[in-house]
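Chains shown are a subset, placed as in the full complex.
So that you can tell them apart, the chains are marked A, B and C in the order they are listed, and the count of residues begins at 1 in each.
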Amino acid sequence: MRIGTVVGNVWATRKEDGLTGLKFLFVQLEDTKGVPVDVPLIAADRIGAGIGDTVMVTLGSAARFVISEKDVPIDAVVIGIVDSIDVESR
Amino acid sequence: MRIGTVVGNVWATRKEDGLTGLKFLFVQLEDTKGVPVDVPLIAADRIGAGIGDTVMVTLGSAARFVISEKDVPIDAVVIGIVDSIDVESR
Amino acid sequence: MRIGTVVGNVWATRKEDGLTGLKFLFVQLEDTKGVPVDVPLIAADRIGAGIGDTVMVTLGSAARFVISEKDVPIDAVVIGIVDSIDVESR
């Protein structure tokens, strides 16, 4: 999983079936110090994350497993809102 | 998911079974400001996206889930045509 | 999917079961102008692509879906021989 910050929303009226009702957030992935890494990606969210929240994001096929039908064509999902991280400086 | 712009088409007469009738688009992935990221990739499309449209693209195994048979050998698909994005400057 | 050109062959006598009879090609992925991107990868081929052909390659788990048994340990496959591409300059 990766850590990042919710930075925006995306809206699409015309879309594949099965995506209706899902919320899509732009998430800026970061290193453990909060420095942005790569460009923002779009993650589905079901747990109510909002702009500014630090979140854990799961990528790839595992993202589908938060949706009970599992047939939804998504490749990234917010799985947790981070309370705190604790990383040892090296 | 990633955001990008449809920039072209690709045609292949000789291809694997199961791909007949699918439309293939070149999509240039972008950051949230529309700046191109990486080289264009080829995504299947079933929702009627055209050149110039801003689209959401799902990558990896989830791409197959827009096709009812699910056995189609594709790894990228357009899942939505984007109406608007709203990204907080940081 | 990605676009590329077939640039070579690879032979391996000692290999995992289930791979016997599959043809393995080196494919140089390219951008839409034919400029090489990354190093060549090895893709299975069942449609008869040869050196110099421009091909579409599917990566990841979807590659297995061209093989009826689906249990073959391959992660890249040629899915089409490209007739033409049409990409808008930006």
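FYI, contacts are C-beta pairs under 8 Å (C-beta built on N, C-alpha and C of every residue); 3 or more make two chains touch, one makes a residue touch a chain.
Because the structure is predicted, anything quoted here is derived from the model rather than measured.
In this structure file the homo-oligomer totals 5 copies of one chain sequence, with 3 depicted.
Simple rule for what comes next: only the chains that are shown with their structure count from here on.
Taken together, the touching pairs link the chains end to end in a line with two free ends.
Looking at which positions face the partner, subunit B and subunit C present mostly different ones, since fewer than half of the interface numbers are shared. Once the centre of each chain is set as its mean CA position, subunit A and subunit C turn out to be 31 Å apart. Between subunit B and subunit C, the centres computed from C-alpha atoms are 19 Å apart.
Along subunit B, residues 60-61, 63 each make contact with two or more other chains.
By the touch criterion stated above, subunit C contacts subunit B in their complex at residues 1-3, 30-32, 37, 46-48, 56, 58-63, 65-66, 77, 79-88, 90. Put simply, subunit A touches subunit B in their complex at residues 5, 7-16, 18-19, 24, 26, 28, 36, 39-44, 51-52, 60-61, 63-64, 71-76.
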